[in-house]
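Shown next, in structure tokens, is the structure this report addresses.
Only one protein chain is missing from this complex, and each of the others stays in its spot.
This part shows subunit A:
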Amino acid sequence: MTDPLLSIRDLWIEGRQGRDWQPIVKGIDLDLHRGEVLGLIGESGAGKSTLGLAAMGYTRDGTRIAGGDIRFDGQDLLGLSARRRRALRGKRIAYVAQSAAANFNPAHRLIDQYAEAPVAIHHLMKRPEALREAQALYETLRLPNPQEIGFRYPHEVSGGQLQRAMTAMAMACKPDLIIFDEPTTALDVTTQIEVLSAIKGAVREVGTAAIYITHDLAVVAQMADRIKILLRGEEVEEQETSAMLSAPQEDYSRSLWAVRSHAAPARPAPPAEAVPVLRVRDVGAEYTRGTPVLQEVGFDIHAGRTLAVVGESGSGKSTLARVITGLLPPSDGAIELDGAPLPPQLAGRSKDQLRQVQMIYQSADTALNPKQTIREIIGRPIRFYRGLRGAALEDRIRELLTAIELDPDTFIDRRPGALSGGQKQRIGIARALAAEPRVILCDEVTSALDQIVAEGILTLLRRLQEEHDLAYIFITHDLATVRAIADDVVVMQEGRVVEQAPRDAMFAPPHHPYTEQLLGSVPEMDPDWLDRTVAQRAKA
């Protein structure tokens, strides 16, 4: 067998924590041959991205390579001068990042950023040739208007298109190796499937080797020849994809698989005469007059039940949340709490009405004030709604922290910066719970979290629901979450409800065509799923 294209031996990478250096990647070995795709999976903090960047001889500020050996095509990457290493980057090893929107420079057109590496940095070709190749690649990646789209600025192009444009940019110098770092994690399932098949097709066509980093097993099953699982910087196991899927050896690998099959038992439907805790009646909403974002949206939700609102981005899910909370008064229809109309404006609602509808946000990072301690964050709604002070307030904060399974003594004086993503989201839950609400709006609360952490959050939410008879409105684009937690499902498309049913009925055919498309876009573990689905859709 020929020498591997990339060979990593006993690689140690450290990250700075205050004054100390802590290992992030602990003695990893990795081999990759030409034309081969290796999947790297693990939860965040497992060292996947750090390892991926190290394969380019690159470390972020605050990290350093402490030991080991990285060989690319026979060259010792760590021994090269900075200039020689730069000569490899972009030309022979390229990188595709998670958030294309953040990784494109807002000041330059797509085509200029495409041409930068082959023309200005590595001098492989002249600009007209680069433009022609860009247009051909844009076409391969199935971007609309391949001739024209490159002349747009990043903000004028959608997320899924940007992600493909970035893949094209990485391929500009026909590299031997591309590092894909969670390239579809930020996308809707319906967009993801297009990007995945475009990437897969392009990689196959050019014969590039790739490292595909993700935390989504089903995605990596579509893309990779081999899968390596990382946990806290260490390798758990590495196997051929089919072997990994059918017979994972380690407990941790098996636990990753198990998470996906989770589904809550169905609850009996509420009695027909019960008054819903919240009723949304024919609601319409618009940001600018004459262009409705929501039209005739209506549903009921009963105490102790979970309603999932699903749809891709732009379907009006978050606008619906704004209408229910009163941030955006509806242009049409009404909202009822316990059978009584809820004033449309936030300012018109009484303290008690405000208390009963609370919200948990997608990004706990930005929803918690970084300057406040946990005590202040949770204490504020308790003081505001319940008027507790002093020892009673302190007791209540501690009680809530215990309820969300965080130790009060450890956490009460911390600030959000000292918490993990899952812990921050728990604080967000405690803050909503502090008001003692009847309805909680959960806006994509698990989509920024890893599967295992997200699983913990969902279990917690479900337990709290049973204890407090809470009604949840769960806004999500992730159908696995829906399966795990929802009692009823509302499917939205372009501001309208296209289907509405109990969960089990929703996941069983027949479906509305749009629901069908959504369900069909969720990657399955079967490695042939992507090719098969794309082929089916092409035929249809």
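Things to note:
Everything below uses one rule, namely that a residue touches a chain if its C-beta (ideal position, glycine included) is under 8 Å from a C-beta of that chain, and two chains touch if they have at least 3 such contacts; residues count from 1.
Just so it is clear, contacts and distances are computed from a predicted model.
The complex appears with one chain absent; UniProt names that chain "Peptide/nickel transport system permease protein" among the candidates "Particulate methane monooxygenase alpha subunit", "histidine kinase", "Peptide/nickel transport system permease protein" or "Response regulator receiver domain-containing protein". If you put the hidden chain back, the residue from A:Ala117, A:Leu177, A:Ile378 or A:Ala432 that touches it is A:Ala117. Across A:Phe72, A:Phe104, A:Tyr385 or A:Phe411, the single residue that touches the chain missing here is A:Phe104. Touching the chain that is not shown, out of A:Ala66, A:Ala87, A:Ala243 or A:Leu460: A:Ala87 (per the contact rule at the top).
Across the entire complex, the residue among A:Asp10, A:Asp76 or A:Glu156 in touch with the chain not shown is A:Glu156. Mapped onto subunit A, contacts with the missing chain fall at residues 53, 56, 58, 60-61, 86-91, 94-95, 97, 99, 102-108, 116-117, 120-122, 153, 155-156, 169.
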